[in-house]
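Only one protein chain is missing from this complex, and each of the others stays in its spot.
So that you can tell them apart, the chains are marked A, B, C, D and E in the order they are listed, and the count of residues begins at 1 in each.
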Amino acid sequence: MPMIQVNVLAGHTAEEKRKFVADIARVTAEDFNVPMDKIWIQLIEMPHDEFAVGGKFISETRP
Amino acid sequence: MPMIQVNVLAGHTAEEKRKFVADIARVTAEDFNVPMDKIWIQLIEMPHDEFAVGGKFISETRP
Amino acid sequence: MPMIQVNVLAGHTAEEKRKFVADIARVTAEDFNVPMDKIWIQLIEMPHDEFAVGGKFISETRP
Amino acid sequence: MPMIQVNVLAGHTAEEKRKFVADIARVTAEDFNVPMDKIWIQLIEMPHDEFAVGGKFISETRP
Amino acid sequence: MPMIQVNVLAGHTAEEKRKFVADIARVTAEDFNVPMDKIWIQLIEMPHDEFAVGGKFISETRP
Partner (left out) sequence: MPMIQVNVLAGHTAEEKRKFVADIARVTAEDFNVPMDKIWIQLIEMPHDEFAVGGKFISETRP
């Protein structure tokens, strides 16, 4: 019963995100030998004013 | 000091969510013998294009 | 597909924890009208030197 | 590679949040002796109808 | 800067876990077009008495 939470910077298309969760689930099923329907993935897009590297929000460094 | 984070698919009424957190807090206070004001609950409703089972977003399988 | 993560201070018996997850699952199934087998709960017991209130670990304030 | 996730009640200004992540990163770099660019902070503002204390949402107790 | 947290039931070999994080990182780099060194993965193995489905710990249902 893998639970996978992914936090990624906002800015990806619906198509990219669909391919991503399909790929992640496939890899997880293969490597850990678990059935696909037991793999739950939460994909969160972080707004650029919610995520900071080195004490600065992405929105500050990529204005 | 229990911290409880709940991720549920979006689509519940405010009334349902209020009853839910009240019930969860009551059960936690009783079973773990902790005072109510030390029980913190975060209830997050996940959009259907943010949560995937078996490599497919809920928005893909419940169109 | 509710995912529930509970962080509680260490010090509970196996019996208490079993009753707790059974109660939490029952309440969730009733209040949100979801099947039991779709309710996943992770119950983490935090060591007292891993959780701090007001800038002090519990291990410091309850020696 | 510290990852820091902060959940705070909504209602702070962009200025307050910028100062906060800068301060948190500085303290982390000093106390744990890690380079600034390895410190990742996610700062999430919780809506008042998403966070509950003692079984009641903040939106219920601060109407 | 994707942060990926994976919670999986305990019981996998070091070899399986190494292949898993390598595969997950590769897929993430390709699908989201991010550099490998910006991909952070935390892989947590959950003890069977810490994770419950349908209100029962795995340790109860797989004795």
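In this text, a contact is a pair of C-beta atoms (placed from the backbone, for glycine too) under 8 Å apart; a residue touches a chain by one contact, two chains touch by 3 or more.
All values reported here derive from a predicted model rather than from experimental measurement.
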Seminar exercise, completed: Among displayed chains, the one left out touches B, C, D, E
Seminar exercise, completed: Contact residues on subunit D toward the hidden chain run 1-9, 12, 16, 19-20, 23-24, 27-28, 30-32, 51, 53
Exercise. Which subunit E residues touch the hidden chain?
Worked result: 14, 17-18, 21-26, 36-37, 39-45
Exercise. Of the residues in subunit B, which ones touch the absent chain?
Worked result: 1, 3, 40, 42
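The working rule: only the chains that are shown with their structure count from here on.
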For this session: Any chance you could name the chains that touch subunit B and subunit C both?
Result: A
Problem set entry | Co-neighbours of subunit E and subunit A - touch as defined | C, D
For this session: Work out the mean Cα position per chain and let me know which chain is farthest from subunit E.
Result: D
For this session: Sort out for me whether C-E or A-C is joined by the greater number of C-beta contact pairs.
Result: C-E
For this session: Going by residue numbers, if over half of the contact pairs line up, that's a repeat, so tell me which of D-E, A-E or A-D repeats B-C.
Result: A-E
For this session: Return the distance between the CA-based centres of subunit A and subunit B, expressed in whole Å.
Result: 20
For this session: Could you tell me the distance, in whole angstrom, between the mean C-alpha positions of subunit B and subunit E?
Result: 22
Exercise. Which parts of subunit E, given as residue numbers and ranges, touch two or more other chains?
Worked result: 1, 3, 7, 51, 53
For this session: Answer with line, ring, star, complete or other to describe the graph linking chains that touch.
Result: other
Exercise. Every touching chain pair, please?
Worked result: A-B, A-C, A-D, A-E, B-C, B-D, C-E, D-E
